[in-house]
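The complex is shown incomplete by one protein chain, all other protein chains being positioned as in the whole.
So, chain A:
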């Protein structure tokens, strides 16, 4: 066979493989959206779920998902940032660093259901936190931490060493250089990483089933005192999220409009995750312009 013919065939095959990957994704999105979009309404997005009759919504689950996400990011972002700064800016090759890196890798490949069961045994049972937003947020932190750490570390490592030398040559300490030079310059890519990881966390179900729980008690949206159990802000109440809700109703739901609720909820979940992904880069660029005055 001539080299030219072989090249043409190979190009065609590779193109076909790439196209089929894109096709699977598009087909799946289209399926979920076509099935789910007709069921979306303001009522569906805001009303409480109903267990036995038709016409329930996903309002509380949607709120729970965002609230858990925010709490999980509040816990995991500072830890991941600190770890990433240490690993990328300070760490020199040593046994300790090898152990830390191995730990991060193992953590990032833990199945999320294992993280969930671990969270159940330790936080829910041992620490008496119960099925609560707090237990869920901690489980999500364990789930999110390794990925976020790596993503921030990659962001930092993309800043050229010239910048660190510039800081050092101007008499800035390493810490000053990191805080005032390296971090601002890497904000866009850090934000992109955080938002993409937020999308993953938002769609996570397995880690939450046994930690944040599978029930969504009615919330009193006039009570914003976090210490009242009925308050939406209370971190000690059980909180079924959107992803858990989809899993739950599909495995044991008995409402008559089960398939409509499931389809609608899936569509909302996919749309939010897509929004996270699309807005990630945009937000990063916007921040970059703000921070560099360009």
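Here is the rule we use: a residue touches a chain if its C-beta (ideal position, glycine included) is under 8 Å from a C-beta of that chain, and two chains touch if they have at least 3 such contacts; residues count from 1.
In this section, contacts and distances are computed from a predicted model.
Colleague: Name the absent chain as its UniProt record does, using one of the following: "ABC transporter ATP-binding protein", "Outer membrane lipoprotein-sorting protein", "Ion-translocating oxidoreductase complex subunit D" or "ATPase component (PstB)".
Modeller: "ATPase component (PstB)"
Colleague: Looking at A:100, A:122, A:181 or A:271, which residue reaches the missing chain?
Modeller: That would be A:181, which touches the missing chain.
Colleague: Touch as defined at the start, partner being the missing chain; which of A:54, A:74, A:99 or A:166 qualifies?
Modeller: Here the residue in touch with the unshown chain is A:166.
Colleague: Taking the full complex into account, what residues of chain A touch the chain not shown?
Modeller: 160, 162-163, 165-166, 168-173, 176, 180-181, 184-185, 288, 291-294
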